[in-house]
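Heads up, one of the protein chains got dropped from this complex, but the rest are sitting where they should.
Our next item is chain A:
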Amino acid sequence: MGHVFAFHGGIHPPENKRQSTRKPIRQAPLPQHLVLPLAQHLGAPAEPLVKPGDRVLKGQLIASAAGRVSAALHAPTSGVISSIGPYPVPHASGMEGTCIMLEADGEERWIEHQGLADFRRMPKSELIDFIRNSGIAGMGGAGFPTDVKLHLGEDHIVNTLIINAAECEPYITADDMLMRERAEDIVAGIEVIAHLLEPSHILIGTEDNKPQAVRALEKALKGCKLNIDIRVVPTKYPSGGEKQLIKLLTDVEVPSGRIPADVGIVCQNVGTAYAIARAVRHGEPLISRIVTLTGDALGQPQNFETLIGTPYQLLLEASRVSDRKLYRLVVGGPMMGFAVDNDQIPVIKTTNCLIASTYDEMPPAPPAQECIRCGLCEQVCPAELLPQQLYWFAKGRELDKAKHHNLFDCIECGACSYVCSSYIPLVQYYRNAKAEIRTEEAEQRKAEHARQRFEARQARLEAEKAEKEARRKARAEEAARNQAKKKDQSEAVAAAPSGGVGDLKALKTAAAVARTKLKKAQKAVDSARESGSGDLAALESELQQAQQKADAAQQALDAAERGDAQAAGQPDLKQLKTAAAVARTKLKQAEKALKNAEDKGQDGVEALRATVQQLTAKAEAAQQAYETAEKGESAGGADTAKVAELKADMDAARGKVEKAQKALDDAIASGSPAAEKMKAGVEKLQGKYEDARKAWEAAAGTAQPGASPAKLAELKADMHAAGAKVEKAQKALDDAIASGSPAAEKMKAGVAKLQGKYNEAHKAWLDAGGEAQAPTQTEKPDLKALKQQVSIMRTKLKKAEKALEEGEGSEAEVQELRQRHDAAKAELDGAEQARIAEAAAAGVDLKQLQIDAALARAAVTKAERALGKAGDDDREALRQALQEANLKAEELNQTLSRFE
């Protein structure tokens, strides 16, 4: 005998085993009716193979195992199946289950059966199948189908086979008596199990209150070649619990949530070993078992060899029960068994004991009192839980905490309830909490399942929708492409004859269409930018395309018109005027947009600003062209008109270049793959621009000799525009440097370029005969800069002051800012004073000038309106008036701009 270890806790209830061991095992009387539940084991209920009226022989298979974890059922005696239906089955709830009712014929006629000649010769799987077909399920109490455990040798390394003969529950003596009387069969059964599992070591664990059984086993083991040890453990409940016995015999703990086979151990009940021996040796399926009949209400407590299906009543009567004394009928042991209120319930494969107790023997539990956390339960818990805490959580329905306190490691042995000094039915609380948690988890699983299903459905619908959308889009694109192709063709057709007499109308339509498209594209880009969504780069490139098309169309139109004009020998004045008006409107719109954008602080302000500048230039150019054309009506100003036109072309080209450059920058910034292509495009555009510029320069060069004041003004405007650009760029650069933007380097280069341009423009203007007012000119933009600076300083100062108020900034900072602000203000004031003085020196009242300019502009507008309304007769006169007004306005404007 080897060393025996210990497990935590345990109790020593009165054993009460003596009563039923005084007599040997007796054959129970043959019942008239046998009740055979289909679910006598753990797992799926067996499936009946018979129907009412069938005659069956003893040992005949009447229900087969259904599924892997299930057990077959055999007729315990010969007779007739009377019915199959729901009858009360042994269960704590007193529920009914499907049973096969068998009317015994009393003949006990066996079906033909025979044992296996040599089970060692058989393939193991066949041997296991044989045991499965014998309907053997764990006889210890749980009723786990034995064949499943015998398969464990296939996927687990089984070192130790433990035969559980502890029988730790009080009262029960079925295993004890079995060992005393039939030890040899038990050893034979162990040999079969050992053959299947091939353990290196076999331990028979039994309590020290069964010395006779131990002696019988020792005797039977003589001559046995297996490595079998009998380990006698101290009597303590629940040493017969599987996990507790494993701990006792091997000091190994079965990890929580695992099975013993995971640590190389398989446990089989001693009764199961006996049943296996009966099946293998004699071919007898499991149709009977030993049942202990005990309790103070019985006159003759004893052990019966009982047929499965025998109603309790018959056994109780055979043990001379006193109905008067009987108070509680417990199936199984007093600790883990359940009380039934019906004595017609049958013995099944797991029924090891019936306790017919009197009132005094098992009085009802006194009313439960409050838990005082005395901790006795903790001391006896074999699973080392904190039953008092679990009770607290179960009662308070704090199921999470109960789970966290390892509620599911509770084996429901009842030791805690047994010792509870407040008579709290602890096990009941735990069962309830477990059931609630299981229900909750099942519901959660269900909900989770439902959620997954819902989401899958949603995803499917979404996918379908997306697919539909994609199809629709593809169709739309196809259609658009087709239409575009058609249009391009028609445009080409339209463009071709424009070289001739000029299908001006068609060209105009084409240009209008192109413009509309451009607008649309622009809108799309804007909205995309605003919503910050998606494919901005793609949209922008689309926009560019549209722009190019529009420009091309416009150019074609212009060219055609020019052809017209040239054919006419003079510029079309009206056309020019319209162009000028359009340009002004556009400019106004752009300015408005810019202001809007600036107010809202949107991005894209730079782009808008560039546009505005461009438009300003265009508007001015158009105006110039118009004026020169008008003037040239007498002086043959075709040249200047042409120059203006060329200039417009050039400007357009430059705008394109700029836009393209911007798009390219964006693309590079966003890392778009189209950048390479775009670069090429930009270069191309740049080349075009250069061409246009050259053409213009050439034209301007020829026109220069006769440079009119208008031309001069134009140059000046150019120069101014360039100056403003330089300024703006410089400011942007400063900002960028201040904010440490990485684009500063690039911007610097840009500013230098712009400065160069400005210088060029300035030179051109001087060349053209502009007054050498360079010093004042350079002085003037300073005023604006100064204003800006002052306003910036003011803002900064305000911010700093606010910060100071909120206790963040420092006093010194504010002071410094204030000083700076004051300095800037002083400078500005000085500059303004100087300007007014200058104006005064030039003999002009600045204010008056401003008013005059405004009046002149109003007169121009009025005249234009009148011209639009007037009939042909008055046209000439009106035109004259308009021209005058225009000139005056322009002049005033320019004078004013000189001072501003």
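Just so it is clear, contacts are C-beta pairs under 8 Å (C-beta built on N, C-alpha and C of every residue); 3 or more make two chains touch, one makes a residue touch a chain; residues count from 1.
Just so it is clear, contacts and distances are computed from a predicted model.
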Chain not present in the shown complex, as UniProt names it (candidates "Ion-translocating oxidoreductase complex subunit D", "Nitrogenase protein alpha chain", "Phosphate ABC transporter ATP-binding protein PstB" or "ABC-type antimicrobial peptide transport system, permease component"): "Ion-translocating oxidoreductase complex subunit D"
Among A:E107, A:D229 or A:E253, residue touching the chain not depicted: A:E253
Contact partner of the left-out chain, one of A:T206, A:Q388, A:Q623 or A:Q789: A:Q388
Residue touching the undisplayed chain, where the options are A:L102, A:A183, A:I308 or A:V340: A:V340
Among A:Y418, A:Y689 or A:Y758, residue touching the chain not depicted: A:Y418
Hidden partner chain, residues of chain A it touches: 7-8, 11, 13-14, 92, 94, 170, 243, 247, 253-258, 323, 326-330, 332, 334-343, 355, 357, 362, 364-367, 369-376, 378-379, 382-386, 388-389, 400-401, 404-406, 409, 412, 414, 417-423, 425, 427-428, 431
